[in-house]
Every structure is written in C-alpha cells, then in structure tokens.
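With one protein chain removed, the remaining protein chains of the complex are shown where they sit.
Showing chain A:
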Amino acid sequence: MAGKSSTYSLKKQHRLKKPLFKDLVDWVRPDTRGFHQCRPAFLRTGAVNAASGSAYVEFGSTKVIVSVFGPRESKKAMLYSDIGRLNCNVSYTTFATSIRGQGSDHKEYSSMLHKALEGAVMLESFPKTTVDVFALVLESGGSDLPVVISCASLALADAGIMMYDLVTSVSVSCLGKNLVLDPITEEESYQDGSLMITSMPSRNEVTQLTLTGEWSTPKIHEMARVITTTRWLRPYCDYIEDEGHLRSTCFKLHPELRPKNGRGKPRIAAISEVPFSSGEGGA
C-alpha cells in the first residue's frame, strides 16, 4: 500500500458561512425543523441475533446499534462484588464521520454511557456477574451520545435486564439567542453551549445532566422549560391532558386496564411505553 500515509480527504472549497444567530430571530434550521422538534426516529429491538438483547435506533442520519451480552462471568481479575457490574463501550465505524476515522475522538462516551445507565439498572439483580453494553455508531449525524443512551436502554430491556425504567436522553444546543433540541452535526459545530439530559421518564428522575459551554442563568431556566414541556421525556396523555402515562394506558379511557384488587403489576421497563410521537418505533 504505497502512499497510504499521504492521503487527504476532500474539502469543499467554498465553505458555508457561519449563520449570524444573534441578529437573525427568524433563522431556520438546516433541516427546516422547528427549534423544539426532534428528528424523525426509527427504533427496533432484536437487531443482532448473537447478542442477549440488542436495538437499532435511527434519529435522522444518526444510526446506532447496541448489543447487550450477559449477565455473564466477570473477568478473573475483578474483585468479588455482591452487586452486578455494567461494562459499557462506545465505538465508531471509520466511515461514520465526514472525515475518515474521526469518530475515535470520542473516548469519553463509554464512561458517560456507563454513568447514564448505572442509576437505572437494578445491579443487585445479577450479583457477581457482568452485563456488557456495546454500542457501535454506524453513522454520526449529531446528538450521537443521547441516541446511544436511548438505544442502550432499549437493548437492556430487550435482554431482559431488570431496570427501574427505560432511560431516554436528549441534547439541546444554544445557538446565539436560540435553543435547539436534538441538534445535527452542523448545528453542534456552531453552538455556544450544549446540554445533555438523561432521564427515567415515568419516574421523573434524572440520571445524568451535562452542561458545557456558555450558559446564562435565564438561558438555563428557559432550557429547563423546553425540556420538561417536550413530550419526549415524559409520557403524555392527551385524553386527560396530563403527563405520567400514555393515552393507550389511560385508566379513564380504558377502565378495564385498571389493576384489580388494589395492587398493580410491579413496575418493569416496558418498551411499548416509550413516548415517541414519530417514526415506526416501539416494538
């Protein structure tokens, strides 16, 4: 392979100018979405047959596949532990990014995925063993880590690992005066600040919150309003017009679903409860 070291990837000669967000209030997003709108999503469980559980998730052009293996024997070198271990790894394909091999820059994603899931998985249900969560980003189109986290929680549910709730994640970018939900790569490269929130929607608990870049206190308040009003993180019932459950499981609308003898079923993660409004998602 002569000349292997001296290749270069193509660049557009005339780069698009950075849009001026500060003056433009009526700026439109590159994919003409609303500021507080997610990309169309596609979710499917059972993507990899060789794994105990797996999921494939697509958000716009971000494509992610996650496999879960185990619970299986921990490595010999590991000390005894009476709770289970969660082992996470995120990697990129060489062609995921526009310039070849750039995906290996995100070394921190593995530990961030671990931190995001740790709080949701019932580690005490598989003592002494390890559950491996491996993610591969097939194509990177922005908001990669939130998509990986949501996909990993689906894969864990598919593997039958006990969880308090499914974990959903989304990021918000601050572009001048605007807050945009679920940013694409182009928007991420222009952003002044970014925030990623990971939560368990039906318990209304946050497992991870990351703030980076420039944020003012009023901006953070506005952002909190954007996220909590987005139906992405909380299941929303349009029959009683309140949060907490979906229309399909509303007891007012479907009284036959109400648990008998006072005691309901124990809460386990159910894939059908993922509150996605678009795409062919669910399972």
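Note that contacts are C-beta pairs under 8 Å (C-beta built on N, C-alpha and C of every residue); 3 or more make two chains touch, one makes a residue touch a chain; residues count from 1.
Heads up, the rule we're going with is that contacts and distances are computed from a predicted model.
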item	value
Candidate names "Proteasome subunit beta", "Adaptor related protein complex 5 subunit zeta 1", "Ribosomal RNA-processing protein 43" or "Vacuolar fusion protein MON1 homolog"; UniProt protein name, chain not shown	"Ribosomal RNA-processing protein 43"
Candidates A:S91, A:S125, A:N178 or A:T210 - the one touching the absent chain	A:S91
Sole contact to the chain not displayed, among A:S140, A:S153, A:T168 or A:Q208	A:S140
Interface with the undisplayed chain - residues on chain A	1-4, 6-13, 47-52, 54, 61, 63, 65-67, 69, 72, 89, 91, 93-98, 100, 132, 134-136, 138-141
